[in-house]
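Dropping the structure in here first, questions after.
We show some of the complex, not the whole, and keep each chain where it was.
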Amino acid sequence: MKAHTEYLVFETPERRALVNVTEKLGAIVAKSKIKEGMCLVSAMHITAGIWVNDEESGLKQDLMDWLERLAPVADYRHHRTGEDNGDAHLKRTILGHQALLPVTNGALDLGPWEQVFYAEFDGRRRKRVVVKVMGE
Amino acid sequence: MKAHTEYLVFETPERRALVNVTEKLGAIVAKSKIKEGMCLVSAMHITAGIWVNDEESGLKQDLMDWLERLAPVADYRHHRTGEDNGDAHLKRTILGHQALLPVTNGALDLGPWEQVFYAEFDGRRRKRVVVKVMGE
């Protein structure tokens, strides 16, 4: 069994952003030389998530609007600590914070439209995502 | 380490459906001959998901009604592309699109009521789910 670990670093200029990381993940899998296994992608900061969906600008805006409707910017108890990002913690909770991608024949085994996004809800600061490929 | 990969194919007659795949997954794990490991089940199309919950008809209807309330059929930006399935992308986002099932003593290690469902939100077309068992 082999394991290969890398960390992606993000510092988005906007507070909220969707960054397509599919190519980066494919390159990490290639570098790992793992032929059969799984690739974990997990946001290490608790106001960011991972979204597997479509690279389509309208849908990406739909997602952000919809998350704002379900988990709006508001006055949360969490803000008594001095923070102002309560909504970001909840938005990431709906979205999920990780994905596990199958690796088959040395490449990500994704469906025809599956793209993997880093979803930032409280950006403008340095944040990390762990990528761990495991297999043989 | 061993890995065993199969693809389930669905083409539901209804646009929305919940299909219990627990038995099929158990059979794949048995075929893999893996005794200790993990079984990934992941929808390869971005308007479908995986739900781990109860095989109870009332609850399944409750789930579908509730998803419609949170992510209703509506006029999404995504529809400018000619699609009409914006709600399906969002419904699958709430539900999640994958599950990782532990394999112990050569079988799925599930709780007493855990059942695994393929959740279709834009059916009537051919779609795939990847199942990868990894372990020893």
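To keep things simple, chains are lettered A and B as they appear, and every chain counts its residues starting from 1.
By our rule, contacts are C-beta pairs under 8 Å (C-beta built on N, C-alpha and C of every residue); 3 or more make two chains touch, one makes a residue touch a chain.
All values derive from a computational prediction rather than experimental measurement.
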Copy count for the complete homomeric assembly [2 present here]: 3
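One rule holds for everything that comes next: only the chains that are shown with their structure count from here on.
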Chain A and chain B: spacing of chain centres that average the CA atoms, whole Å: 20
Residues of chain A touching chain B in the complex: 1, 36-38, 51-54, 56-59, 61-63, 66, 70, 94-96, 99-102, 104, 109-114, 134-136
Chain B - residues contacting chain A, complex: 1, 3, 5, 38, 40, 42-46, 70-71, 76-81, 86, 89-90, 93-94, 96-98, 100, 128, 130, 132, 134
